[in-house]
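One protein chain omitted, others in place.
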Amino acid sequence: MYFHVQEFINEIAADEPDPAAANALQEGLGGQFGEMRTMMQYLFQSINFRGPDGKPYKDLIQGIGTEEISHVELIGTTIARLLDGSPRYQGKPADPVDKPGSGGAVPLNIALSEDNIHHYLVGAQGALPVDAVGNPWMGSYVYNSGNLVLDLLYNLMLESTGRLQKCRLYEMTDNKTARSTISYLIVRDQAHENAYAKALETLGVNWRTSLPIPKTNAESFPEVKRLLEMGLQSKIYSFDLTGQSQAGKIVQGMSPSGDGTHLDASEQTPAGAPMTIAPERPEEFSPGADADLRALIEATAAMEMADIDATFGRMK
Amino acid sequence: MYFHVQEFINEIAADEPDPAAANALQEGLGGQFGEMRTMMQYLFQSINFRGPDGKPYKDLIQGIGTEEISHVELIGTTIARLLDGSPRYQGKPADPVDKPGSGGAVPLNIALSEDNIHHYLVGAQGALPVDAVGNPWMGSYVYNSGNLVLDLLYNLMLESTGRLQKCRLYEMTDNKTARSTISYLIVRDQAHENAYAKALETLGVNWRTSLPIPKTNAESFPEVKRLLEMGLQSKIYSFDLTGQSQAGKIVQGMSPSGDGTHLDASEQTPAGAPMTIAPERPEEFSPGADADLRALIEATAAMEMADIDATFGRMK
Amino acid sequence: MYFHVQEFINEIAADEPDPAAANALQEGLGGQFGEMRTMMQYLFQSINFRGPDGKPYKDLIQGIGTEEISHVELIGTTIARLLDGSPRYQGKPADPVDKPGSGGAVPLNIALSEDNIHHYLVGAQGALPVDAVGNPWMGSYVYNSGNLVLDLLYNLMLESTGRLQKCRLYEMTDNKTARSTISYLIVRDQAHENAYAKALETLGVNWRTSLPIPKTNAESFPEVKRLLEMGLQSKIYSFDLTGQSQAGKIVQGMSPSGDGTHLDASEQTPAGAPMTIAPERPEEFSPGADADLRALIEATAAMEMADIDATFGRMK
Amino acid sequence: MYFHVQEFINEIAADEPDPAAANALQEGLGGQFGEMRTMMQYLFQSINFRGPDGKPYKDLIQGIGTEEISHVELIGTTIARLLDGSPRYQGKPADPVDKPGSGGAVPLNIALSEDNIHHYLVGAQGALPVDAVGNPWMGSYVYNSGNLVLDLLYNLMLESTGRLQKCRLYEMTDNKTARSTISYLIVRDQAHENAYAKALETLGVNWRTSLPIPKTNAESFPEVKRLLEMGLQSKIYSFDLTGQSQAGKIVQGMSPSGDGTHLDASEQTPAGAPMTIAPERPEEFSPGADADLRALIEATAAMEMADIDATFGRMK
Amino acid sequence: MYFHVQEFINEIAADEPDPAAANALQEGLGGQFGEMRTMMQYLFQSINFRGPDGKPYKDLIQGIGTEEISHVELIGTTIARLLDGSPRYQGKPADPVDKPGSGGAVPLNIALSEDNIHHYLVGAQGALPVDAVGNPWMGSYVYNSGNLVLDLLYNLMLESTGRLQKCRLYEMTDNKTARSTISYLIVRDQAHENAYAKALETLGVNWRTSLPIPKTNAESFPEVKRLLEMGLQSKIYSFDLTGQSQAGKIVQGMSPSGDGTHLDASEQTPAGAPMTIAPERPEEFSPGADADLRALIEATAAMEMADIDATFGRMK
Partner (left out) sequence: MYFHVQEFINEIAADEPDPAAANALQEGLGGQFGEMRTMMQYLFQSINFRGPDGKPYKDLIQGIGTEEISHVELIGTTIARLLDGSPRYQGKPADPVDKPGSGGAVPLNIALSEDNIHHYLVGAQGALPVDAVGNPWMGSYVYNSGNLVLDLLYNLMLESTGRLQKCRLYEMTDNKTARSTISYLIVRDQAHENAYAKALETLGVNWRTSLPIPKTNAESFPEVKRLLEMGLQSKIYSFDLTGQSQAGKIVQGMSPSGDGTHLDASEQTPAGAPMTIAPERPEEFSPGADADLRALIEATAAMEMADIDATFGRMK
């Protein structure tokens, strides 16, 4: 059973809208090696896990899987913020009926030259469950062979590929909104890479000098360096409400990345960042719930309902 | 940010394995109108929500979306239990190297005549992210137009279709394991249908006698009847850890289903049911983490690591 | 612009329900070489046609494309009839609220052992836009290169493959409902094969002894033989309301199939067969529009609407 | 059974080629909420319709479904016109063998910078059965649950989403060719929205102030305003050749959109607009049927056929 | 550049047709972890390989990739043999026009109850590029990150998963035709697993006791045991015509599987097995090239061509 708290797992820095960066980040959300995939893969591996002796492994996968849901929330919101307001259209409706495009204007003209027109045409300047070339996410991405060593090996490869792609994304844009999330995920992917590598160590592999993959410590990326100095690449949170996780039996000792840190599974969760709600966008016909109209409807409905209840009471 | 507790949202009844029922339930997990879809659709609608005035609507969608993750966990586990042990193969390995199929036996022969051979060949008698004819789940299922009324209308239609399909599933099997989850989801789909219908009432629609859809109270299904008597079709849980949800501003008053109950959003969560871990399955080469082997490796590794650390210390 | 008449293009023979035959026929509806594909391919080729000198070719493609819509209607209805009532469940609701599965019965149990469970679970014993293994129809099937010779050559190959598959379908089932439509389509596919072959003759090809493809006259199939004796393999209908089609400039002279007949494009349309509406299916929660309930609603609504109009008149 | 007339359902205004607008319009043709989808969804709902009492509902769906085929024809042709000639290549072949790219020129160079290179590479400056990001149309889009209320509710949502997307498209381009079709479809989508909303009224829903969705009357769009003044948003055509449609039993009375008009189902069809054939495009190797070559082939073939008939006569 | 020799890479044992086994084997051909995938993945990794210093790694991947084409040929033919003749229809046409289904018989009736009807309806009792539930093979399966360690790690996981699935396939059927190929591929997958593991050893990993994956030596499978005794799990062939492969620089020393053997890259190719051509199948309208008809056509054509050449000579 899952719970939610109205906070982001990391803060999203403010910067200008940037639809090209938004589209690139879609790979990290809905791509084959993005957060929707890690999330779903680990949830399925948790659900189908075999072997009561392996509870620490299941708890490790379950905990990372829970974190990935928060990553979906984080990167999805980051994409939405990079898109929000990108057409720079400032119209504001004066009454419950919105008036974008008035007089034949083309406030969404930008959509024709951006990477994914669906960001403006199908969604309303928000994130989509697709990758950076517009392919929808597919269930066939999920790998869950039921063989523990294979599943862990795949997970290690998956986190390493995620980290590789995010390092490439970092090199594609310097938008601060995009980079705050990219950098955070580079470091958390490495934490997960470390955790799965350590789990494989307990099952017989010695990684020696081969980790991390890719073989960069990413310290040349300033935003990443700050997070590495805080040791986020070596922490595994449980996200477990009642303290039953045994992941700490695996996640301990020297980091397999060979950076001299020790792995630490003692914290339940990082400190969250505040959550806000995006503004309405009349040019997208996304008015939300208009306060005035609702008040009127509620008042009217009260009267009317009384009538209807009287009328329909006889029907039942 | 999300959290997990090691409990199921509802109890799964015990019964014989039943791979045909398992496959039918895949529609409720990975089908176009299954739990993966509601989960993802509501998470995206929460992430992309527009309009600070509409916080109660966002909180409603977020809360139901969080519940759907638990439904994925519930129905996924139900499918896994219906599959687990269905080949009735009882071999047990005597040492770390498993020995299924010894002497050329065909312990998985059943797979050739079951509905989805992937349940045995790709997975290890566990749930898959596919529908009941084997099509993988797709991101293009997710609907999030950004227009609140349209999104709510779609959600109402989605929950009603989910309930319709689960009523049909009920009529396909009387396996108790399958039915305990089907019945629970019929009632919770109706609760969500009620919640979205009520939200549309606040925006101007009067459903009068048209709900529920399908127009059956499902009381002719004994397992469902028991849950209806407990009023589960009229409760909306927040699954919100810090009590910030305003969904209760919408979810109140008479149920739009016309069953005479009042909608109730006062509870955070239902009582959970205990979670266990499935046994190993040697015929699937799904050994989990063997306790003896691990002990040996751990002992050996401790010695060896000391050597390696000494050796590689000079390399860095 | 298109029009409809409430008649089938050919009569569908009566026989027992046969869900296995229904599923096989899905290939002829939603398969890569089925009627949805020919329909869409020819509509796109008509829309995108180039070259005013080529009007007879465009009219030929447009006319066959229009016929294919009627073929979709014909084979879709044939599938629906083969499925309808196949679970042999005879419940009948006594009031507006249907009562299938009463007391925990499993009236749809048959669905677990049929080829495509979606026929009962997603649809309501009706046709689906998928092929015989459940893959959804895809737009990428459509071929429209814009090169007239290539498009005609593809169309010839497409009709020949359609005819090949329908000959194989004929050999899979002797259900009369299925065979009446299969046989009709074998003959019409050959008519279209002849038309495209003749069009290629006018552009330089001499087919000599190579047609028809497959190289069978199908006269060993009794139901087909009857239609061949009526000459249906050599007629091209225009389905053109105002008589502007010039397809007859191409479709004339000896049949390229070498059966001694002459091609004939003089008729607008075949005689149609009567259309009826399928019964309600309470076990599918497919009640249609209940007459009694509608009467009640209409009466009540009249009163209520008067009230509401009065109430809301002030709002606008 | 279906018929065709060589007229468009609405006139397509002339303007410059505009491949970016063409690509955006692909969403309205092959997108998840485009005309191919409404067309196919309503054809399947008509084919599988249940309940003889519901004939007016079936006739309504069938009639709108028939109109949608004409919409596919209209928007497909609009896309083709926006693409046609966009590379501004004016070569003209002097003989049956075309000569584009002569001397190594790059007349199709524009294709590398346009949104969908397939418009020039796979098609020949014509419409494709894909959406605006190039995803092919899929049969899994079609919704047909077999439950009348659900199907109507989905149809209402579908038309509303279609109208929402077309309003967004209007705001993306002011090309007159594109806008003439966009505006027409905005108004017709609203007509269909009204029809399905009215059908749901007869089954118990009272829409009060919630329609239209999106909550804009679109009168701020000049091209749309003109059509609204003609009342096109309130007319439902039957497209039924023999006058058997009972859709008028439903489509009558005040419009659910609350614009003060009455719904009108009395007309069979709108006045059509003339249809022309696009020019040849040698740079696409789309020569159509060359008149001179055909004359030569026909003359030669007559002689030759006589010989062949003589030769092969003995073989049969 | 590639070459072919008309021999199979291993002998296919004779046994009865077995369409259920054929369908299961489709996973090994067109599944996500089947031979088409390994083949394509390694070809792409070879094409895109970076780093002249890494030639031994490229040569290793290229050599295994070439072997996988022969595996596609082997398993495809195995499937075709398991299907061929499975309907037990013995008709034989007496003349160039085939006569299956004569008198309305249903010689392909078996297709309705087999796992993949396409084996009889779309193909002609032959292999298809799909997996065991009918999903077509997809290019998105191919993994080629461009990072050598990640690519090798993925390849190791891929071969191990292939071996896992083939071990499960072994347990599903004892048909000798199926098992001869399954067993061969179990052993060759292990050889490839060993090769990639050894390549990773040279880049820093020490596998210690963790290999092979799955942790079975498969010696309990008699057909596999025979091949292991021949040492096939430790041989890497180059399939390189001109002896330029440097794969042997990597593939040497103790096997990482810990079975005490040494890896051996000294052989170019295994001894091949003879190739034959399958019989015609009239019930599938798969007549091949009829010898008598061809003789007649050739004779006739000679005469006619002379006429045509004379006639058309003037046209050019």
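The chains carry the letters A, B, C, D and E, assigned in the order they are written, with residues numbered from 1 in each.
Following the convention adopted for this analysis, a contact is a pair of C-beta atoms (placed from the backbone, for glycine too) under 8 Å apart; a residue touches a chain by one contact, two chains touch by 3 or more.
Predicted model, so just to flag it, every value in this text is computed and none were measured.
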Residue among E:Lys58, E:Lys166 or E:His192 touching the omitted chain: E:Lys58
Among A:Pro222, A:Gly243 or A:Gly260, residue touching the chain not depicted: A:Pro222
Touching residue (missing chain; options E:Pro17, E:Gly104 or E:Pro287): E:Pro287
Residue ranges of chain C at the interface with the undisplayed chain: 32, 135, 138, 140, 145, 147, 149-150, 153-154, 156-157, 160-161, 164, 200, 203-210, 213-215
Contacts of chain E with the absent chain, listed as residue ranges: 1-9, 30, 36, 40, 43-44, 46-58, 62-63, 66, 69-70, 72-73, 76-77, 80, 122-130, 136-140, 142, 144-148, 201-204, 206, 208-209, 239-242, 244, 254, 258, 269, 272, 276-281, 284-291, 294, 297-298, 301, 304-305, 308, 312, 315-316
Positions on chain A where the hidden chain makes contact: 20-21, 23-24, 27, 31-33, 115, 132-135, 164-165, 167-174, 208-209, 214-217, 220-223
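Heads up, the rule we're going with is that only the chains that are shown with their structure count from here on.
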Minimum number of chain-to-chain contact steps, chain B to chain D: 1
Of all residues in chain E, the ones touching two or more other chains: 32, 134-135, 164, 208-209, 214-215, 304
